[in-house]
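Every protein chain except one is present and positioned as in the full complex.
To keep things simple, chains are lettered A, B and C as they appear, and every chain counts its residues starting from 1.
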Amino acid sequence: MSTGAVLYAGAIGLFLIGCYAMVAERHLIRNILGLVLVESGVNLLLVAVGFRENAAAPILKAGQSAGMMVDPLPQALVLTAIVIGFGVLALALALVVRVHQAYGTLDTREVARLMRVEREASGPGAAGPRAGAKS
Amino acid sequence: MMSYVADFIFMPLIAFVTGLGLVLMARRVRAKIERRVGPPVLQPIYDIVKLYAKKTQISHGIMHDLSIMMLLGGFITAEIFLPVPGFDGLAGEGDLITLIYIMMVPMLGLALGVGSCANPNGSIGISRALTAMLAYDIPFIIAVTGACMAYGTTNLIEIVQIQQAGGPASWGAATMPLLAFGGLLAVHGMMGKEPFEIYIAPAEIATGPMVEMSGKYMGALFIMQCFQLYTIGVIYTTLFLGGGENWPFFLAKVFAVVFISVAVTNVYGRFKTDTMIRWMWKWPTGIALAGLALVMAN
Amino acid sequence: MSLLLRRRFFWEEIDLMSLLDILLLVAALLASGLFVLGRGSFAGWLATVVYGLMLAVLAIAGLALDSGVAFIPSAMSFEILGRNLGWRLDGLGWFFALLTVGAAFFASWYGSGEWGRKQKRMGLQHALLALNVLAMLLLLSSGDLLSLFIGWELVSWAAFAIMTQGGGPAVAAAYRYMIYALAGAMAVFAAIMLVQNVTGGLGFADLQTAISAMSTAQVWVLFILFAAGFGVKMALMPFHLWQAPAYSETPGASSAFLNAVSARMGLFALILVLVKLTGLEALGSLAIPFTFMSAKSALMWVAAITMVVPTFIALMQTDARMLLTWHGIGQGGYMLLGVLVGTSLGTAGGLMHVFNYATYQAALFLAVTAVIHRAGTSDLDELGGLITRMPWTYVTLLMGIIGLAGLPPMNGFVSKWMIYKSLLDGGQPLLLIMAFAATLGTILSVYKLIHNIFLGQLRREHQHLKEAPVSMVLPMLILAGIGFVTGFMPGLALNITDIAQRAIGGDMLPHHLGGVTLATGSLNMLWVVGVLIGAIGAGALIFYLLGNRRYEVHQFDNYAGGHFLSADIRYHFSHEFYPGLARVIGPWYRGSIVRAEQGIGILVNVAGDLWQAVFRVAYTPLYMLLVVVLGLVFTGSWGIVP
Partner (left out) sequence: MNTVPQIIFPVAIPLIAAFLLPIAGRCHAGFGRIFGRAAVLVTFLASALLAWQVAGAGPASSAMGGFKAPLGIVFYADNLAMAFVLLLNIGVWLFWPSGDEDRSGPYTLLLTLLGGGAGLVLSGDLFNIFVFYEIVAVASYGLAASGGSAAGFGASLRYLLLSALGSSLALMGIALVYAAAGTLNLADLALLAPDVLRGPPGAAAFLLLLIGFGVKAELFPVNSWVPEIYASAPVRVTSLLAGIVSKLALIVILRFLVLVFPMPSAYGLLLTLGILGVLAGELAAYRARDLNSTFAWSSIAQLGVIAIAFSIPGPAGIAAGIALALHHAVVKPAFFFIADKWRGDVKLLSGGARTSPLVAALFVLLSLSIIGIPPLPGFWAKYLLLDAAFSSSPAYWLAAAVVLAGAVVEGAYLFRAAGFFYGGPQKGRGAALFMPGELVPAFVLGAVLLVAMFAIAPLGAYITSMAVQAADVPAIAAQILLGGN
């Protein structure tokens, strides 16, 4: 099996595992880990797109033409994507902390149920701008 | 001009006198069937005179009086728009449809007058009478429509002419027997004879519309009955029996139409209102519709 | 106006541009003015006077149109998104405009007096009435399909606004109307866009080109969209359910206006689009496969069913206003049927019925409103015997119901006669029989109306009622009077319908003052009414001259079953007035269409809940992935989009 094929298989595999974690797991942290896996898979895919068998690192030195190098652009993209993913991950974890503070659980269905209960309780009568909502 | 004056005076008078004869015939026939002697010839006139001469004449307000005028006026108008031998009257100025609707004016007048008497039995009678009208008018209308389609005109004079041109073979009764039969059944209902006299129902609602009618009000109703029998007879004759070639034939036909009705009426009991509607909308309507289909097919 | 006075044949000389512009401008100023000063008590009178002036302007326009001018153009026109919007008033529009402004005149007059003072927000009602008039004038003078649609929507929403004025149940009824009207409008919208797609334009001429250019299937779609869309407004079956409650709950004077003309806007649009532009021949040649029917005869049957069924539903009503509004639906069927027959007699009959209906229905509604004003209810089970208390209202109602039932000597008879005759001559006996049957039902039903309100026993609580004030009695008597005069001399009304008929095209109906003379049977109302009056006079002679003097007794001086009936014994036969009939036909229409309507409502509810559930229950990344998978599967196979 060529390196490229391994790369693609790994990328797709990571992606699928991540998807499974996001869909099937009920724990928010696991969902987020799934998201991380999905992102890794996609990043790997991007790298694989730019990969060339037996090519050199994309550093322009004397005597090396662009065609002999690995495509550098996807790598730059992946760098950016990793940074973005990191930011999103941090924000997600921060939100998880707040959700846990508010609901005392990280079970997705439980959180969804509590949110619905809360919304319906704040329905007729008790309605009005909620606490802390500065609009 | 003079002919108009003659029309206006003589046509209602003839109608009235003939109507008296029809009423007499109805009562005599009934008496014969019931093995009674029956009233004398002038009995209908005696009745009317007696009622008009009564000392106590009770009026229930203007509408009550006005209804009597509408009653008489409506029928007098109808007589003037009927074609009879020698007098076409205004039959050319208003057609069959007009005539049918003019005949509803006295009906409405009577209904209004009875209503204004404030007697519930009268109102019940009117409710039944109007329902009955809805029942029998539908087959009647189908018969009329079919006849008009066949003759291609609603002009009464022309309808008569078309039938007379070909002799009895071209009479409506001969060319469209189903329509004529359906129409005859409807006409029977129109005369308010058994089994279609639920609206009077003497034992139940004390003769319904007549409950507050006394004296000359009742007399006017008698006159109305004369007109009614005559008008119905003439319309049927005009539509299906070739109209009037001359007075003897014409009167014979009119009496025949009414006779059929009064002769069969005694056999029956009384239909309930809904039974009457169902019957009228089943048999005469069905027969007339079949007749109409035949007319349309030709 | 000085211009008008200077010349002898002023309508030939003045700039015709101005007439329609004057009309629209005055209507717009009136509507906006009334919104501003609506609370003033003189607002109603001002509006009445302005409507009177508008009638005068319309009369001048009518003279011009009668003298052969094809239409009166407006200076107002816009170009939007590459389309020209224009307005012009032709004879057809003029005819309906005359009725609109006339109805508004009487409604406004009626609402300006005592009745209006008792209303809660009469100022707003006056303003909304003026708004309705403005919207209708815009619709009636539309010069292309786009302005027609704009006018259509304005009319719908203006009517909606005035319907909500009753509050409470009126809002619910108006809401129902709104949904129907909106659905109809969307159908019309789709139809005109279809026309634009074929021809690239939205002029009236484009519709004609479109129809000749379209395939049969497309023409069918167009026909159904137009017929259903406009049919909703005139409450053709099966889109009729909204009308009776919506019109009944509207406050009296406004309701009279709506009843008289609002639903007729649908008829106007149908005549314009289907009869004038499409042409009845084209409709007649649009055959329904595997039947003997064409689009035209299908529509005629729809009109006939609309005539019969609502009439018998009206018969079962227990509220005077509901009874009248249900009849309004049925009467619409007569008009459409007459127009669809297509002969000069039928068209004239249908149009004249529009005129007649406006007069007697407005009179009837105003009279019922007067009853409500005094007695506080229009429930037919809770009234009775008012003839002694409110004689003039009774006279109006009596004349109105004679017109509604189509009996001589009122004008309703003439137009119905023309419709019957045209059906007979047009070889449509079944439709004729249905028309007759509907008329019979009407007679029963209107008798119940007048009996339960005015005849029979007077209730104790009504013993000291007064007649309605002059400001209410006069307009309704005048309306009833118009009904009688045009019944006696139908030529007057036929002169007006002539102008509309000329605009529609086709043969004109020759007529004279008394009616029409045809080869197959004529009608001369001068004779009919003259003889009828004379005969009633003769009847009066027989009645008064012969026999003894009468004693007039009190209304309660009679007895039944051995009891003297008085106000203490409540025995007014009003509830379930036609029990036998109800037993027979009651089961026939136990609301299949009502159930269809409910079914659609339930369907929308369930579908809405399902969609909500789809979003609420699931954990959504799954959806995203599912769509990706499905999309990947199907992306290869997209061929239907260019």
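Side notes on the structure shown:
Here is the rule we use: contacts are C-beta pairs under 8 Å (C-beta built on N, C-alpha and C of every residue); 3 or more make two chains touch, one makes a residue touch a chain.
Quick caveat, the model's predicted, so the values are computed rather than measured.
Considering the complete complex, the chain that is not shown touches A, C. Listed residues C:L154, C:I211 or C:L532: the one in touch with the omitted chain is C:L154.
When the whole complex is considered, the residue among C:M122, C:A159 or C:M178 that touches the unshown chain is C:M178. Not every partner is drawn; the one left out touches chain A at residues 15, 19, 22, 28, 31-32, 35, 38-39, 41-43, 45-46, 49-50, 71, 73-74, 77, 80-81, 84-85, 87-88, 91-92, 95-96, 98-99, 102-103, 111-112, 114-115, 118-119, 122-135. With the whole complex as reference, residues 78-82, 149-150, 153-154, 157, 164, 167-168, 171-172, 175, 178-179, 182-183, 186-187, 189-190, 193-194, 196-197, 604-605, 607-612, 614-615, 618, 620-621, 623-624, 627-628, 631-632, 635-642 of chain C touch the missing chain.
One rule holds in what follows: only the chains that are shown with their structure count from here on.
Measuring from the averaged C-alpha position of chain B to that of chain C gives a distance of 36 Å. Here the CA centre of chain A is 65 Å from the CA centre of chain C.
Multi-chain contact residues of chain A, defined as those touching 2 or more other chains: none present. In chain B, there is no position where the chain touches two or more neighbouring chains simultaneously.
Every residue of chain C that touches chain B in the complex is listed here, in rising order: 385, 387-388, 398, 402, 405-408, 413, 417, 420-421, 424, 427, 429-430, 432-433, 436-437, 440-441, 443-444, 447-448, 450-451, 454-458, 519-524, 527-528, 531-540, 542-543, 546-553, 555-561, 565, 571-574, 577-581, 583-584. Note for the complex: chain C touches chain A at residues 616, 619, 621-622, 625.
Those residues of chain A that touch chain C in the complex are listed here as 19, 22-23, 108-109, 116.
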